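Missing here: one protein chain of the complex. Every other protein chain is in place.
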């Protein structure tokens, strides 16, 4: 029975606690959160956490704890990762590891040195729809990939305060799609070109960001790809992809609350997609932890590595530069 | 925190144990099973059951236990229900309560006498798809219901041994659809006509049953309905419905493992439906327990009552008689 | 170049004139209609008819005319068929040949005697969707048929005046589905049971008819079948079928004006089905004539024969009797 500690009891930390309840062979031992209001402490106890603390270092010092999930704020991901690895804990770290390549490399070095399991939280790789597409591609069912398309649109934008510290659309939102295009293609990007605009909310522009973007990519295997993002789709979270190749196309659509089809004088209507990531990716969040637990137990490599974390950050950097300089940017222009 | 006991550790009992792990406000206190092999006992402990026994009466005698789930063999449903109610326990009982109307009425009387919560395991009422259709009907979105169609086909037939003790297709399989048509229509059936045949496997005929059936119904609100059943759909569990009315139609289809769409030289193909009831109704099994717990806690009526259990058995009896006598049978020909 | 005459310039006669414009190897020579207002005569000339008359006998007397399409009122179908066959013309006759079995047999005898081509206007057999299902069944793709389901709902009911002379829902509307179930199954029905009601419009009941019906059938090959009809689906003409068998299921849905999918805050909506038979079956109407012309030219049997016309009328009679006598009726109870 693997013993886990969770660092950070925000929205995503709580999602992981829920997921853990459904998994066998693992249990929540402790939870740390610097703020830890009474309500949170009570809730954590109810969820079975034997230990609840404001200081994550208590978890790292507990020899009974095998692994930690780092769900704290982005700026703490790298330093806590380093501490946890140094303490001999396996680490599941929410994305991104960091916005700074040097700090990411420090983590990667520590992972290599310690030989511990380190998994980055690119949950979408575990979504049943994206996974089915990837498996079709990997099985050769569409032949050689030639065109990859990813659509990713949020149901509503975050507030301007969040936008200001988010790192921008490419680092905060499209980073998931940068990882996805690598996952679907099975290789890195060689070059990309970014087009973007403020079409959803002028306040986002005033905060120095864009809210609508299209990025074209050339993958290392020669396939062309395109990602489009919007911060607001009024019909809900829109998460689709298609991989087109020499022998066919594998595509996936959205999940809806039900298969209800309502035919009336106004038309034939289905439900909107599931509202947002918490609804769409419930299964993916559980399965990424299942995979993490299984990798630790079976001593196999993590399914999403620190290098995956690195590459997606480099792609976000290239997209930013492309948008700034109005030209295609090769990935090798971004430091390894 | 509600304390539950489970009686019967077969397939469906284990499903409920899994579901309980995801629910708040309730915990598994004890599990009873007359056979209780070592493996099962160990598993139950692992799932958090403090007490594991071969004798369900120990659960009924435990004052800490608020409610029991009866998941034992069909013939024990009624007697254990009576004992549990007498012991002051709320009861969730798998369907059918019994094949005998007198025994069902004895349970109904006990429920009324004790005022305890008694819920029958018609899980499909909690399926997101059927529920969405029912809600559309109840909200008046399709006007007055006129035609109701239910398709229910299993991916593979049970063995002849099971068939022999099953009570027959109408009592064993279509009973779910009899409950569903009442749920969708919001009323009882007035009359029905059954047509059936042995088309899947002659061994089913030799065991005295049919494997393919169409039943036409007239509901008390005037709507016509039709149910079709097959014991074997090679493409998987086929569970669909439609309710057609004066203002439109609400229909639901199957769930698939993913939204993958594969376009090749052979066509544009989606995945088959989820394989069988354990896959299709995972969410429904959890939600029926959530509803049971909530009814107990909030002291509201059970969402599926003993009367629902009674009516579906009466419909199965009417269908048997219709098939035997080659004529439509009114429900009032079957004893209340 | 085959020369055709059309008898009857009503709605369906005009549909055939339109279809003829798109066909090679055939031309409209003459048109007869007992009323023939000026406007119709002018229109027929414009469509290329060299001869326009009130008297269909002029067409039958014209040796240049190879074949006639009988699109006049139902009661004239049989007598004009006999006259046309006697005059040596190939005949395409709108359904039904007649409501009287003796008169139908007289036509069948004449067809056999003359060896001329005689096709009945069951246009739906030529619809691309139903045909694709039939071809999948005939190709063995679904194995042995076990369950056949046909849904057929009109967008709006005819007026009470029409209802009174229509022969009733089974003879006027479901007759198409009786033919379809034979087409899909590839055999005749052995027995059927009819359930029906007045749910759409009390005026239809006052006119002595029903407007909603479900008919269950047992086909001669052992398959069970069910047909449902409604005189009013507010979302438009609903024409679907499915054939379920030992190796799978072939199903077809409705055609819509476009594949438009509109996702908004209200849902994900497609267009309603094409409004009614003129829209849905445009292609089928052209293809049944193409088939007729081809059968004449190639001296092959008509794809829809007078016997097809006979069997569907017998089924409508059986359905009427079943509804009246509240019991299943064997087809062999209806005179051959």
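Letters A, B and C mark the chains as written, and numbering starts fresh at 1 in each.
By our rule, contacts are C-beta pairs under 8 Å (C-beta built on N, C-alpha and C of every residue); 3 or more make two chains touch, one makes a residue touch a chain.
Note that this is a predicted model, so its numbers are computed, not measured.
Engineer: Write down which of A:230, A:282 or A:311 is the residue touching the left-out chain.
Structural biologist: In the full complex, the listed residue that touches the missing chain is A:230.
Engineer: Could you tell which one of B:64, B:86, B:165 or B:269 touches the chain left off the display?
Structural biologist: Answer from the full complex: B:269 touches the omitted chain.
Engineer: From the listed residues C:86, C:247 or C:324, report the one that touches the chain absent from this view.
Structural biologist: Among C:86, C:247 or C:324, only C:247 touches the chain that is not shown.
Engineer: So that we can see where the missing chain sits, which residues of subunit A does it touch?
Structural biologist: Residues of subunit A in contact with the hidden chain: 143-144, 146-147, 149, 151, 153, 193, 195-197, 199-200, 212-214, 216, 218, 222-226, 228, 230, 232-235, 238, 244, 246-249, 326-328.
Engineer: Which subunit C residues touch the hidden chain?
Structural biologist: Residues touching the hidden chain, for subunit C, are 18, 21-22, 24, 46, 128-129, 131-133, 136, 141-142, 247-255, 257-265, 271.
Engineer: Just the residue numbers, please: which parts of subunit B touch the chain that's not shown?
Structural biologist: Interface residues of subunit B facing the absent chain: 233-235, 238, 256, 262-273.
Throughout what follows, only the chains that are shown with their structure count from here on.
Engineer: So how far apart, in whole Å, are subunit A and subunit B when each is placed at the average of its C-alpha atoms?
Structural biologist: Those two chain centres are 39 Å apart.
Engineer: Could you put a whole-Å number on the gap between the CA centroids of subunit B and subunit C?
Structural biologist: The answer is 42 Å.
Engineer: Going through subunit A residue by residue, note those that touch at least 2 other chains and give them in order.
Structural biologist: 262-265, 271
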